[in-house]
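Complex shown without one protein chain; remaining protein chains in place.
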Amino acid sequence: MQEHILSILIFFPALAAMLGFVVHKDSAKAYGITVAGIEFFLSLWLWHIYDPMTSGMQFMEIAPLVSAFGINYMVGIDGISLFIIVLSAFFTLIGILSLTETRRVKDLIITLLFLEMTMIGVFSALDAIVFYVFWELSLVPMLYIIGAWGGPLRIYASVKFFLYTFTGSLVMLVGMLFMAYFYYQATGQWSFSLLEWYRLILPVNYQMWLFAAFFLGFAIKVPMFPFHTWLPYAHGQAPTIGSVILAAILLKMGTYAFVRFSLPLFPDATVAFMFPIAILAIIMIIYGAMVAYAQEDIKQVVAYSSISHMGVIILGTFALNVEGISGSVFLMIAHGVVSGALFLLVGVIYDRRHTKLMSEFGGLASVMPRYATIFGIMMMASVGMPLTINFVGEFLSLLGFYKQSHSYTLVAGTAIIVGAIYMLSAYKKAFFGPVTKEENKNLKDLNKTELYGLVPLVVIAIWLGVYPKPVLEPINNSVEAIVQLMHDKAQTPEAKKRIPNLANTGTMNSVSEVH
Amino acid sequence: MELTLNHYLVLSTLLFAIGLIGVMRRKNLLMLFFATEILLNAVNVGMAAISHYRGDYTGQMFAFFIIAIAASEVAVGLGLLIVWYKRTGKIDLDQMTSMRG
Partner (left out) sequence: MEIYLYTALFSPLIGSLIAALFGASKKTYFTGVLASGLLLTSFISSLILLTYVMAGHTVHVEMMTWIATGDLYIPFGFVVDQVSVTMMMVVTTVSTVVHIYSIGYMSHDKGFNRFFSYLSAFVFSMMVLVMSDNFLGLFIGWEGVGLCSWLLIGFWYHKESATWAANEAFIMNRIADLAMLIGIFMMYWNLGSLQYDVVFANISALPMPVITWIGIFLFIGAMGKSAQFPLHTWLADAMEGPTPVSALIHAATMVTAGVYLVVRANPIYSEIPDVGNAIASLGAFVAMFAATMALVNRDMKRIIAYSTLSQLGYMFVAAGLGAYWVALFHLMAHAFFKALLFLGAGNVMHAMHDELDPFKMGGLKTSMKWTWILMTLASVALAGIYPLAGFFSKDLILEVAFVEQHYILYTVLLLTAGMTAFYSFRLIALIFHGDKRHLEHGIHPHEAYTFMLYAMAPLAILAVIAGMVFKTPYYLMVTELLPAVQYHIHNHTTFWIMTIGTQLFVILAIAYAYKKYAKAVKVDKKVESGFFYQLLYNQYYIPKIYDEVFSKPYLQLSKLAWKQIDLKIVDATVDGIANIIYQTGEKTHTMQNGNLSSMLRWMVIGLVVLLVLAVAFTAGYNAVNLRAM
């Protein structure tokens, strides 16, 4: 079983979803919880049997699909993908647990289980075609969730989401085909295997074009400025569960793909594009925060805050050193937990009042103290308070990029200021002040179902903030391998200089070096 | 004067042009079939000529193929045409727009 754990993780939810069609609709939720629970325990078991000290791929499986073109069903994980997979399984479980949707629950749960398959598939695929297939497949359940259970503008939002991300991925597909063709030219064999691609050193001008092609696909998914406008619509219209999964997992596909594809495949192009992308990241950080500050709808505040935080993740990724990339991967997990929790929390108040406008609330702290407390903790985590999960990632990402540029980091660091501004003012509007609206006077505080979903998230947000080691260590080991690979592959002197060589380190540890 | 390959090719081109104009201008379905036949035969002439010129029989073989297929195409086409005529009493192309997008 251990050898096939990844395939089981990928296809179990899908098979269970098929079976789900015959389950009676009243027991659909229980069925969903069971399946997602089993899946989550499988993912925990995966974490348990994962060897954190190895940096390479583990639990690899290969089965030929189209041998003539070197397309194989190939999956495997390392420290970077492991935790996003655990997070995917976790959020599917939390999402189903705290589901309050009453319309066509069975369909929704089946859709969610399919979505889980595609998510885990994306993060464990090691073959470009398999990756692409799961990447595109993940659009379908999400399109369905937004389009079927969304708000009044749901059709527009879902079509926009689908077409926008789809356009980007098509360009990415062309890039992949070219990449395989270059591989064919260089070796005389077709291959879509990522691990074999890693070994290929491309001429710098090819790298530039391929980087750009991949970039478009990933940037739209992240979403990076100026490709971000599908996100507010998608979040604004999606039901709570859709927003949670979208923010917690789906956005991470873009940043994950940067680490998995762009960096190790095109190190020279990465270095060449580092500063333009850093500028985009800084725009995301500040612009996202400003737009978030201007919002009247609390869900949009969280949506735009995602853009701002994703900017920090991008910045950390393009720091190109172990500190920065580890930090950005950690921040993917952290942002998943925190933004997922915030969307759940927004869903709670939406269920009660059927509005998300902050002007409709005010003084909730005295009516719903438990809700206000959990929201406050998650807000502080989002703001990057030390000893919460976000701080570790944000600190490391910014620290990493500081090595590349002082001034950029200084500007990007305003993330901690502007982040505090929109979050605190949103919190103040919704929770502080007197209770002015009659409808709010008798709102019920969090009930048990909601607490089941939220308390684990609070625990994780604090636990990993205080003791990030269990997650950070495997990430670190895998990131070191990637950085070393990039350094070895780099051809331009600029890239050699920017990407540290870890093989002869110890320089930073011994301070005597400084003298 | 000896007939060279060029003569055949000029003939083929002329036939093709006549057929093409027929295809574009004619509104009568029957005429359209004629024009199509001219087009096909233009190609046949060209193929047979080049085949002879190069001493390679593939071209002539294809010409026979085309003649056979053209015959069957006309058979099917005329069948459809008759059915259409029976239904509507017209074989004017401009009337046939049930595939409008």
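Note that the chains are named A and B in the order they appear, and that numbering of residues resets to 1 at the start of each chain.
We adopt the following convention: a contact is a pair of C-beta atoms (placed from the backbone, for glycine too) under 8 Å apart; a residue touches a chain by one contact, two chains touch by 3 or more.
On a predicted model such as this, the values are computed, not experimentally measured, just so you know.
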- prompt: Which of A:I155, A:A294 or A:V455 sits in contact with the chain that's absent?
  reply: A:A294
- request: May I ask which residue of A:I85, A:L396, A:V458 or A:I499 touches the chain that does not appear here?
  value: A:L396
Query: What residues on chain B make contact with the chain left out of this view?
result: 20, 23-27, 32, 93-94, 96-101
Message: To test your reading of the contact rule: which positions on chain A touch the chain that is missing from view?
response: 160, 163-164, 225-226, 228-230, 287, 290-291, 293-295, 321-323, 326-327, 363, 365-366, 369-370, 373, 380, 385-387, 391-392, 395-396, 398-399, 402-403, 406, 409-410, 413-414, 416-417, 420-421, 424-425, 428, 431-434, 466-469, 472-473, 475-476, 479-480, 505, 508-511, 513-515
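Here is the rule we use: only the chains that are shown with their structure count from here on.
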Message: Taking the mean of the CA coordinates per chain, how far is chain A from chain B in Å?
response: 61
